[in-house]
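Of the protein chains in this complex, one is absent; all others appear in place.
So that you can tell them apart, the chains are marked A, B and C in the order they are listed, and the count of residues begins at 1 in each.
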Amino acid sequence: MRKIKVAVMGASGYAGLELVRILARHPGVRLAAVTSREWAGQPLASVFPALTRICDLDFILPDPEAVAGVAEVVFTSVPHQTAMEVVPRLLARDCRVVDLSADFRFKDAAVYEKWYQPHVAQELLAEAVYGLPEIHGYAVSRARLVGNPGCYPTCVILGLAPLVQNKLIHLDSLIADCTSGVSGAGRQASLGTQYCEVNEGLRAYKVAEHRHNPEMEQELSLLAGEPVLVTFSPHLAPLSRGILGTLYARLLRPQSEVEILNFYQNFYEDQPFIRLLPKGSLPNTVNVRGSNYCDIGVRVDGARGRVIVVAAIDNLHRGAAGQAVHNFNLMAGFPETTGLDLVPLIP
Amino acid sequence: MRKIKVAVMGASGYAGLELVRILARHPGVRLAAVTSREWAGQPLASVFPALTRICDLDFILPDPEAVAGVAEVVFTSVPHQTAMEVVPRLLARDCRVVDLSADFRFKDAAVYEKWYQPHVAQELLAEAVYGLPEIHGYAVSRARLVGNPGCYPTCVILGLAPLVQNKLIHLDSLIADCTSGVSGAGRQASLGTQYCEVNEGLRAYKVAEHRHNPEMEQELSLLAGEPVLVTFSPHLAPLSRGILGTLYARLLRPQSEVEILNFYQNFYEDQPFIRLLPKGSLPNTVNVRGSNYCDIGVRVDGARGRVIVVAAIDNLHRGAAGQAVHNFNLMAGFPETTGLDLVPLIP
Amino acid sequence: MRKIKVAVMGASGYAGLELVRILARHPGVRLAAVTSREWAGQPLASVFPALTRICDLDFILPDPEAVAGVAEVVFTSVPHQTAMEVVPRLLARDCRVVDLSADFRFKDAAVYEKWYQPHVAQELLAEAVYGLPEIHGYAVSRARLVGNPGCYPTCVILGLAPLVQNKLIHLDSLIADCTSGVSGAGRQASLGTQYCEVNEGLRAYKVAEHRHNPEMEQELSLLAGEPVLVTFSPHLAPLSRGILGTLYARLLRPQSEVEILNFYQNFYEDQPFIRLLPKGSLPNTVNVRGSNYCDIGVRVDGARGRVIVVAAIDNLHRGAAGQAVHNFNLMAGFPETTGLDLVPLIP
Partner (left out) sequence: MRKIKVAVMGASGYAGLELVRILARHPGVRLAAVTSREWAGQPLASVFPALTRICDLDFILPDPEAVAGVAEVVFTSVPHQTAMEVVPRLLARDCRVVDLSADFRFKDAAVYEKWYQPHVAQELLAEAVYGLPEIHGYAVSRARLVGNPGCYPTCVILGLAPLVQNKLIHLDSLIADCTSGVSGAGRQASLGTQYCEVNEGLRAYKVAEHRHNPEMEQELSLLAGEPVLVTFSPHLAPLSRGILGTLYARLLRPQSEVEILNFYQNFYEDQPFIRLLPKGSLPNTVNVRGSNYCDIGVRVDGARGRVIVVAAIDNLHRGAAGQAVHNFNLMAGFPETTGLDLVPLIP
């Protein structure tokens, strides 16, 4: 297998770290550079002692031209706004880019600007591919720029796509109740994610006002061919990794769990990272921890006319770095599971 | 304050333990007996060293007649089915009873029998009062037998009652997505609640088939004066105590958060254990830990026509033992907060 | 019971918060003021929603003269260095002070200055009483200024005092291996105490160079009447509250566990907050959580000539705020357990 030279910009956050964890063992990759504004000049392993003897690179400054000089493909795991400044410069030097920020996920600049800030690289939005491989895999394989999905949208879209595309449900009835581990909030010090502020607590936050809401609506609307609205409630729970999405919809007509599972089976046929649970089983985030799997279970509440889908992912892996590498594999023409055949860490 | 002699039957489970924790410091109580089939003859403090120097009783066998001989009021914290055998014998000996099992929560024996087993003390169902003090406080104060609510129904009913009674919502649109800490599963050893099986995981279970579903529907239907259905999804998260309920409903007509909070304010006026959060705030279970509070926050998703209510309780305290003592205070004519003025334990 | 007017300076940290938790329900206290430089002007309950309806004070600025104007006794829970500036001004206005910083714990200014910084209120060191009530209770009761012990020294001194005073061990053989929950690091945002940095990890830190080392040596040397050295290793574990100290010493001559427990029994006779565990039992921090207890168990390793003592406290309560209130009770002439008869929160 040819080794492609890749770089990770923004490797001192949790998603960047997870990228390094995966890429350090990826048989088709030579990790050429890792950047960090804060830690430039220091060994990555001094910031992350867990990677001692695994990655001996030093952090360098996040200079896109320098990075483009050593890498063919760049993962940009920098904050939104920074991404839209960096990515055009990487593309201009013939890098292909998988961007993990929100900057290249939206088709409509107005939607982006409503939820984030002014967009200074709008000319790239039409070209950028929303990097959900089960849905846009072919486009990804030909893309120069992939906008890697947000963690919550990954979970919600994968969980609802077969229902939405097959029009099994009322499209105005969707509710996505999601709970995330704490790593989703990133690695910077803040009071709200201090151990003692999170431990032994459960809370909802940004209900119906989270930035991932328009992202899931964009993609589900595309699948439906008409506007889809989702009431989205994110929660925080005391664990490091994992998102569990419990997704509600009203059925258009009575369906059994077996019938609905059939639609899922067809939709996700041959997808290596989707695991449909047998009737009667529901997923647990720990079963996908450290892996790129999305586990999905389906339950029908017949008496109340609803279907409830439960989907579980590892927010750092499938919800960020693993999915980015999946996109990279598609772009590189590698088998999809290359470097991603990791076994979930239980217990 | 006169000291009433009370007993706790089933004091070696978590709810029973929480009762002992509260009653040991209750100024109107003399704790006369604690029973445990498994630990009879042993000091309570040998099973729970945390209670050394706080409660020096020995466990005795769960003999209702013996218990009735020493206690005026009995908390029965025994499994359902056992409760319906024990309670009539306590009542026959003039005890008043707060029963923490499901056996005396249902008005309709057929509903109980559908979800549990045959009921052998149906003659008491009409008399038994559903012990949610904010709703049935007056009846509780005169009751001989209180059926103490389940933990999830406590959270869900308190969270939805003002919406339902004031008919602000479509009654067929209710969804209760709840997450509980592990103590709700009880204290007996089982694989599913082993530390390593629960830690770092999030999962849904018994979606749309949990026994607490009919209980919340009974009470909300009573409040509405017509049948109310609730799709109910319980989840398990890695913490010891706490239930967070995120409750969804479609608004009949547009309402602001302030308007809806007003309905809550009126509904819960003068209730000492309900804390309505100001607009913009949502509850966290850790803020009610070890207390009898129910914290409630309200959010309107105007674009999608929904109201989302988030309610937080401590499942062992407000969801079991604390509420039972609240009922006891009403029965005894004590101020409602007697022995319950505990400050939540944070962090 | 007369109500004494008290203030808490530095009430937005975890120890200050715990003081407010206790004092809000203390029958001999009227809480007159809480200070916070950061949150001045805001309600305490807006920073700590858990205290809604429990404490309705607003934070005020940390002005010692203003505080002295409304309070008879002041708990100073401010950083070291700040304390030595504030405390003399409080004393000058006739307040009595319990200081939770390190500034008034040392008899020898040189020791303080070696581990901390120059001391600007050295004239108070002779007068200040080291506030470990089981050892200096009488002096505390007459003190104007109490230096409240550090969390680790509280655990280690209580665990070793009977061995040291009775000269049962080689005084050069002491090792204190302690593990703390995360709240000991305080409430300010820092990377090292972020949830994801602490969760699922165990680590040692500042081994043989922690500032609490000279503090425990000072007090144990006083008890022994000769210099005592302690090798001290602090550790961090993923829990919010609790310190477990495992304390090692070589026995001067063979002794049974029963013989050693007798020395402990005599040493701690009538002390309400020391719980000696029966032979064969060892403490668990969760059994003292939220309480002022120190649980102690003793084990002899006869084959290797050592005694191992295990002591458990809640670092925020017994290791800080609870002990401060215990000292306050002694100063005020209240029964020692006033306001401290809290039942440990399990589970």
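The rule is simple: contacts are C-beta pairs under 8 Å (C-beta built on N, C-alpha and C of every residue); 3 or more make two chains touch, one makes a residue touch a chain.
Every value quoted in this text rests on a predicted model; they were computed, and no experiment measured them.
Asker: From the listed residues B:G28, B:P64, B:P162 or B:P238, report the one that touches the chain absent from this view.
Answerer: Considering the complete complex, B:P238 is the one touching the chain left out.
Asker: Of the residues listed, C:P43, C:P88 or C:P238, which one is in contact with the missing chain?
Answerer: C:P238
Asker: Mind pulling the subunit C residues that touch the left-out chain?
Answerer: 172, 175, 177, 179, 181, 196-197, 199-205, 207-208, 229-231, 233, 235, 237-242, 244, 246, 248, 282-287, 289, 297, 299-301, 303-304, 306, 308, 310, 312, 347
Asker: List the subunit B residues touching the unshown chain?
Answerer: 14, 182-183, 187-191, 193-200, 238-240
Asker: In the full complex, which residues of subunit A touch the absent chain?
Answerer: Looking at subunit A, the ones touching the missing chain are residues 14, 17, 21, 24-25, 48-54, 183, 200, 240-241, 272, 275, 277, 281, 283-284, 286-290, 293, 295, 316, 341, 343-347.
Throughout what follows, only the chains that are shown with their structure count from here on.
Asker: For the two copies subunit B and subunit A, is the contact made of the same residues on each side, with over half of the numbers shared, or of different residues?
Answerer: same
Asker: What chain sits nearest the middle when you go by CA atom centres?
Answerer: Smallest centre-to-centre distance to the global C-alpha mean: chain B.
Asker: Using mean C-alpha positions as chain centres, tell me how far subunit B is from subunit C in Å, no decimals.
Answerer: Going by mean C-alpha positions, subunit B sits 36 Å from subunit C.
Asker: Could you state the distance in Å from the CA-based centre of subunit A to that of subunit C?
Answerer: The separation of the two C-alpha centroids amounts to 46 Å.
Asker: For subunit A versus subunit B, what separation do you get between their C-alpha means, in angstrom?
Answerer: 39
Asker: Which residues belonging to subunit B are in contact with no fewer than two other chains?
Answerer: 200, 240-241, 283-284, 286-287, 289, 347
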